[in-house]
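One protein chain is absent from this view; the other protein chains keep their places.
Right after this comes chain A.
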Amino acid sequence: MEECRAAARQIAGMSVSVKKLFLLSLLLLPLPAAAYERIASLNLCLDQILLNWVAPEKIASVTWLSANEHYRSAPLPEQVHLNRGRAEELLRLQPDLILVGQFGAQRAARRLRDLGLNVVAIPDAYSLEQLRDQLGALENTLGQLQPLQKQKQQLDKLLAAPMPPAQASALILSANNITYGDGMLEHQLLERAGFRNLAAKQGVKQLGRVSLEEVIAAQPDLLVFYGGEKDFAVAHLAARHPALKNYIDSGRTYTLPAELGFCPALVAADVLQQLTDKRKSFVEAR
């Protein structure tokens, strides 16, 4: 008899723990985006995505880098805590979603995950394909945000269009004479817009250096600068050299927005559109 009672208690106990497990799994399932009320980010790009695309009252914390005007294109809500990527700061804020990138603040992310917080890793994007994945991951986590949807659709549309033949040449001249070659997002955008990237043609893989002489000798139709930095730096001497005056005077330049360098999700579609328009205007002018 005793044994029967013990077995019944055991069964009852099991059903209780199954219930608990069920509730717990419900908690662990991704909530619809609207349900997240206190979102925190441990990554500069994800900061910008939150600030630009999510209602300000839902943002609990962004990284301290986002206080810098150089990185930020949207206003910083007053209640937002600026974190330095430390677990204890975020623990105190009790966010219901913590977004973290592929690199950086990994230790804090692990610690927060161990402590039971909802930490979601969003992959970084270094190519158009990865950018699509990133937007997809953001959509899965944050839900159907309108600007995100718009950006995703715009990008899908541009990528679905057949690759245009290269009708003009372009070369990127960034700070410290750095140029972007094969394997970089900037190169993909140029090619997708119908430009032949002269750096890639000369065998530059990813990043390379290009002297002003090489820029002048290559005679690209479009000279592409990397923008964003207004303060003085010797690094920008090349881009401001009088030898490039011809390009600037004749409007054969384009300046990539600084966001493309640290958070392409925000601007890639617009950049691709503008570059395509630029190429079309060149072809028409011929």
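Things worth noting here:
Note that in this section a contact is a pair of C-beta atoms (placed from the backbone, for glycine too) under 8 Å apart; a residue touches a chain by one contact, two chains touch by 3 or more; residues count from 1.
In the analysis below, contacts and distances are computed from a predicted model.
One chain of the complex is hidden; its UniProt record names it "Iron complex transport system permease protein", one of "Signal recognition particle receptor FtsY", "3-oxoadipate--succinyl-CoA transferase subunit A", "Cytochrome P450" or "Iron complex transport system permease protein".
Across the entire complex, the residue among A:Q79, A:Q153 or A:Q219 in touch with the chain not shown is A:Q219. Taking the whole complex into account, chain A touches the unshown chain at residues 70, 175-177, 209-214, 216-217, 219, 229, 231-238, 240-243, 246.
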